[in-house]
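Dumping the structure here so I can ask a few things about it.
What you see is the complex with one protein chain gone and the rest in place.
Going by the order they are written in, the chains are A and B; count residues from 1 in each one.
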Amino acid sequence: MAGPLSLYVPGTSPLHRLPASVKLLGLLIGGLVITVPRPEPLLLGVAAAVLVALYLVAGLGLTELARQVWAVRWIIVVVLVGQLLFLPWHVAALTSIRMLLAILLAALVTLTTRASDILEAIERGLGPLRRLGVRTERIALVLGMAIRAVPIVIDLASEARDSQRARGVGGGPTAMVVPLLVGALRHADDVADALAARGMDDDEEPVMLEGSERLRGASRRPPRR
Amino acid sequence: MSESRPFSLSLSDLTRIAVFAALVAALGLAGAISLFGNAVPITLQTLGVMLAGTILGAWRGAISMTVLLVLVAVGLPLLSGGRGGFGVFLGPSAGYLLGWVAGAAVIGLLAAPRRGARPRPWRVLVACLVGGIGVVYLIGVPVQSLVTGVPLGETALLSLVFVPGDIVKAVLATLITVAVAKAYPAAFGGRRAATTPSEPTTASKTTA
Partner (left out) sequence: MTPAATPSAIVVDAVSVERNGVRVLESVTTTIDAHRVAVIGANGSGKSTFARLLNGLIVPSSGSVRVAGLDPVRQARKVRELVAFLFTNPESQIIMPTVAEDVAFSLRASGLPREEVSRRVIGILRHYGLDDLADRPAHELSGGQKQLLALCSGLVREPGILVADEPTTLLDAANTRRVSDALIALPQRLIVVTHDLALAARCDTALLFDRGRLIAQGDPGELIARYERELC
């Protein structure tokens, strides 16, 4: 298992080894082919057959395919019920199948590609934006920090819940979310200090045109008149 | 401090953007309820989206929600019920997710036109109702209609089921925003001014 924070299933299949960017492109094209034309039984049948073949090639097998279908069962059921209220049954069925196929195709990419590889592909894909002055490495930094922050914020949330229980306060979401937010904001500000201490400057960013003098040193100085 | 330039992000802006993306993910763990007759689960995540708008402001809130959606897209199970991966952007709730970005931006604009201003409750409430419900549905409903094939009007009708829950969340978001402004004033000043993290004497007290 790749840990709770990932849906990736490790493997060595051709699909696993394909570069993330190729898979993303494939997903884009495949997704369009499935979702744009009117849902016809023939098209969806072919798509389903290709999808099953791909799951087998990826070494995920029919069990994983079934697991993926099972995971979205409620979405499908509930969509289908909504459709049946307003649409003829065969249109409803075909539209639901189309949606299911698209979701399964996307899941195939998710299951065979490490999140870090996709992030890297995105960063490279954004490369041309550099010329427009966008600091793409800052995008990568924020994405990395967000991943890092998820378990920390989850800890903060359970702390907030526990202390709320310990004080015997009623269980409204406000009583939990306020300390959670304060903890999260304080954590964010501590991380900003750590970033500065590790040599990252506020004015590292060339698109920042404000007086760098003020921003560099004065981040902690109360406003003076 | 006038900070109207969208990309003049300080270090604490960057870290807050990241932490709020994580926060909305964490709120999703509180669980989701799927209502019969609709495919979009109710979660505390949309409460988090509203708070991103009211506390981070328009630009930072919108960027933060974009960060979350990018992480979801690359395959992290950060949506309620552990959902994630590209699939969610091809499902019926895709439009609502994209609506989070625009919603947070509109909330930020309406709640605090000027950075550093203390939030006024009625403004915040209006912002959450307009941005957190109006804008999110404005994008969510048409996309849901496209994906499911159910006509627009009927889809809108189906989505009405969620409006009462969302109004409750808008009220909660307002109460929470005002409480956070008291408990951690630096939340709205951009950068905290006077706390030294490891010295409890200066740490602000939480008055929940």
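In this section, a contact is a pair of C-beta atoms (placed from the backbone, for glycine too) under 8 Å apart; a residue touches a chain by one contact, two chains touch by 3 or more.
On a predicted model such as this, the values are computed, not experimentally measured, just so you know.
For the chain missing from the display, the contacting residue among A:L7, A:A92, A:A106 or A:M145 is A:M145, taking the whole complex into account.
Shown as candidates are A:E64, A:E123 or A:D193; the residue that touches the absent chain is A:D193.
In the full complex, subunit A contacts the hidden chain through residues 3, 5, 137, 141, 144-145, 147-148, 151-152, 187, 190-191, 193-201, 204, 216-218, 220-222.
Rule of thumb we're sticking to: only the chains that are shown with their structure count from here on.
Taking each chain's centre as the average of its CA atoms, subunit A and subunit B sit 15 Å apart. Of all residues in subunit A, only 5-8, 27, 31, 35, 39, 72, 74-75, 78-79, 81-83, 85-87, 91-92, 95-96, 99, 102-107, 109-110, 113, 115, 118-119, 122, 138, 141-143, 145-150, 152-154, 156-157, 164, 169, 173-175, 177-182, 184-193, 195-196, 200, 202, 205, 207-210, 215, 219-223 touch subunit B in the complex they form. By the touch rule above, subunit B contacts subunit A in their complex via residues 1, 3, 5, 7-12, 14-23, 25-27, 29, 34, 36-39, 44, 47, 51, 55, 63, 67-68, 70-71, 73-78, 84-92, 147-151, 154-155, 158, 172, 175-176, 179-180, 183-184, 186-187, 191-195, 197, 203-204, 206, 208.
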